[in-house]
Structures are given as structure tokens and as C-alpha cells.
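Right, subunit A next:
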Amino acid sequence: MGRRRLTVNFVYKIAGPGKRWCRRDPVTWFLRNWDQVAVALGEHLLIAGSALAIAFALSLAIGIAAARSGRVFDAAMAMSGILYTIPTLAFLALLIPVVGLGKANAIICMVAFSLMILVRNIATGIREVPSEVTDAARGMGMSSREILWKVELPLAMPVIVAGLRISAVTVISVTVVAAYVNAGGLGTIIFNGIASDYPPKIVTGALAACLLAIAVDVSLAALERRLKARRAIA
Partner candidate 1 sequence: MFASAWQYIVEHPDRFGAALWRHISLSAAALLIAAAIAIPLGIWLARRTRYALVAINAANVGRTLPSLAVLALVMPLLGTGFAPALFALTLLALPPILINTYAAVRQVDADVIDAARGMGMTQRESTRLIVVPLAVPVIAAGVRIAAIQVISGAVLAAYIGGGGLGDFITAGIAMMQISLLLVGAIPATLLAIGTDFAFGRLQRALTPRGLG
Partner candidate 2 sequence: MIRLKGLVKQFPGAARAAIDHLDLEVDEGEVCVLIGPSGCGKTTTMRMINRLIEPTSGTIEVNGRDVTHADPVALRRGIGYVIQQVGLFPHMTIAGNVATVPRLLGWDDAKIAPRVDELLQLVGMEPDAFRDRYPRELSGGQRQRIGVARALAADPPVLLMDEPFGAIDPINRTRVQDEFLKIQRQLRKTVVFVTHDIDEAIKMGDRIALLRDGHLVQHAAPAEMLAHPANSFVEDFVGADRALKRLSLITCVSLANPGTVTGAPEVAAETSARDGLAVMLGSGARALNLAGGGGVVRLEDFFARNA
């Protein structure tokens, strides 16, 4: 009997910090307000998705040029590298005098952050295509453009997807913060929770953001693996 008491007390002691969590239950809040979360999630995906798409298009153009020219590569890496270093909130803040608050602000920030990884991976991926393969393609009479779109880019896909994977996770992370500049997304739930000191909201919002990031990372990793397997040359 005494031992059982001891165990229960021990468990409570360990779970002490967790008690604050459990007292106002995040799960219950979520079940009652799942529509709020769903809307926020939808916003999150919309912003992150469009930012990634824009970043990818831009990086493709720059990356292809960088693959051909070492100087373009170095310049692009230097500039995008500096952008990548800027702290997220500082960047968003610096954009406020320029574009105000809202989704545009967030998207510009995210595109800037994604450039370095995407340009680097696209350029490197194209460069790493074995020269025998491009040689054979040229010998068969393919034009430069055909070689790029039919040979180089497809073979560079695993590396490009690896870059997309990192950028996707970055973009999701930025979107969380961007809620503070009125961009919407799962961050709004977190900030609401902090402002009203309501832990269930904080926990739900944060966990949702984490799960989203993990889900995206895992699926892109699987895609990367499949692409690598299909393109194995050795």
C-alpha cells in the first residue's frame, strides 16, 4: 500500500511541469476548435506553398545560369547567403516600411530565404550530371535546350528535391513567425495563446506547426529516395 502511494507521488513529481499542460487540456481545446486550426492550416499551406513556388521559379532561372557560369554561381551564393543569414523576425520587420504588413511581406521574406539553398542545389545538381551522359545526348543531336529539359534537369531531380525539402521546412518555419505581421497561418493560434496566456492554444498551434513540418519533410524525403533509386547510374 505504501509503495503504491510512493509510486503515485513519484509520478506526480515527475509530471509536475506537465501538470500545467494537462490542467487545461490542449486536446479538448483542439477538438472543440478544430475548424479554427483547419483554417489556420489552410492559410499556412497557401502562403508557404506560393512562396515556395515563386522561389522555385526564380531559383530555376538563376540556378541554370549558375550551373553554366562559375562567376554567376559565386555571386548568387554570396548574395543569397547574406539574405539567408538575416534573422527571420528582423527580415519581416525590415520589410514593413517597404511593403507594410500582410501576406506579401511574408512571401517576399520566404522567397529571399529559399534562394540560397534552391539555387545551390539546382546548380550543383545540373553540374553533377555525368559528362558522358550530356556528351551522348549532344552526339545524338539534341539541342542545348532539349538537353537541359530532357536530360540535365530530370537527372538533377534528386538533388533539387533535396533542396526543395530544406526550403519547404524553412518556409513553414517562417510562416509561423509571419503570423505576427498579419500573414495568417498556424502562428496566429500560437500568438493568441501567448497573448491570452492560454497554454492549450500555444501547445496546439506549436504542435500543429511541428507536425506539418515533419510531415512535409518526411514526404519529400520519400520522394527524394524514389527519385534517386530510379536515376541510379552506377
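Basically, a contact is a pair of C-beta atoms (placed from the backbone, for glycine too) under 8 Å apart; a residue touches a chain by one contact, two chains touch by 3 or more; residues count from 1.
Regarding candidate selection, all candidates are chains of the complex that A comes from, given by their letters.
Predicted model, so just to flag it, every value in this text is computed and none were measured.
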Result, touching chain for subunit A in the complex among 1 or 2: 1
Contact footprint of candidate 1 on subunit A as seen in their complex: 17-18, 20-21, 81-82, 84-91, 93-94, 96-97, 101, 169, 172-173, 176-177, 180-181, 187, 190-191, 193-194, 199, 202-203, 205-207, 209-210, 213-214, 216-217
